[in-house]
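Missing here: one protein chain of the complex. Every other protein chain is in place.
Moving on to chain A:
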Amino acid sequence: MSQVQCLPVANKNMSKVKKVLEEARDLQIKELDLVDKNVHSFDELPNIFNMIFVTRITLSHNKISVLPPAIANLNNLEILNLSNNHLEELPLSLSSMPKLRILNCSINRLNTLPRGFGAFPVLEVLDLSYNNLSERELPGNFFKLETLRALYLGDNDFEYLPPEIKNLKNLQILGLRDNDLLELPREIGELSRLRELHIQNNRLTVIPPEIANLDLYSNKSVFKMEENPWVQPIIEQYLLGITHVLEYIKTEAYRILYNRHVTGGGKSAVPIPPRADKSKKASRARS
């Protein structure tokens, strides 16, 4: 259709969003930026699911509450950024997208994940931070995400982390900041490529000695552990520095302390610290 149509009224009223989409369609632009455009629904993004040439869609800072399953039409999509929206759930079809490498759903209202969510064939980075998720919401195949190199679960409601975490063989970054964690599984020590571990602001008193097997010392590594009710010996080492903690948990003395702590279980002399008050979290808002 080479004929130019003159529709001045329509053009004038066309929203910025539609302009962006139209231009992208005409020029076959592969990266769609629709940040902070007050989008409430994909209905405001006409024909977006037919733009199969796009490789990245960024929709952060909008008010989208539903992600339609048709998103999976976008066969070439590699990066989907939905951070800071109002999503309460995700469609299962998402996990069948053949090229999706980076999925950012941070700062949403996710209460659940679809069954079979762990089926992404090539997902490398998954950001689910600042939602309402806990270990109970993880689907059975979640730890089949073998291609995952970064998993952000900070600012959620985890109390325990399933030991199957060890199956994420390629994991380099694990974010668990600001959860309700009471303990970590020993299996974290099997994540041989891990070089970033964020566990600050939880309810942890001890860490598995196996964590000392990981390469969390080097200048490329990050180990954040502050704001936990650690046992006294860990606090003392922490004041000297992270490397002191990692050295200390290798010792036989700590191994004994840790085993006593773990077998002591719920009968531990230390009362379980209360969960953090999260009533003010934006993720708790009702749409």
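Here is the rule we use: contacts are C-beta pairs under 8 Å (C-beta built on N, C-alpha and C of every residue); 3 or more make two chains touch, one makes a residue touch a chain; residues count from 1.
In the analysis below, contacts and distances are computed from a predicted model.
Visitor: One chain isn't displayed here; going by UniProt, is it "Family with sequence similarity 114 member A2", "NADH dehydrogenase [ubiquinone] iron-sulfur protein 4, mitochondrial", "Defective in cullin neddylation protein" or "LIM domain-containing protein"?
Guide: In UniProt, the chain that is not shown appears as "LIM domain-containing protein".
Visitor: With respect to the chain omitted from the figure, which of A:K30, A:H61, A:K166 or A:R186 is a touching residue?
Guide: Considering the complete complex, A:H61 is the one touching the chain left out.
Visitor: With the missing chain put back, one of A:V17, A:I79 or A:L92 would touch it. Which one?
Guide: A:I79
Visitor: Of the residues listed, A:G118, A:G175, A:G189 or A:P209, which one is in contact with the missing chain?
Guide: A:G175
Visitor: Pick out the residues on chain A that sit against the missing chain.
Guide: Residues of chain A in contact with the hidden chain: 31, 33, 35-36, 56, 58, 60-61, 79, 81, 83-84, 101-102, 104, 106-107, 124, 127, 129-130, 149-150, 152, 154-155, 173, 175, 177-178, 193, 195-196, 198, 200-201, 219-222, 226-227, 280-282.
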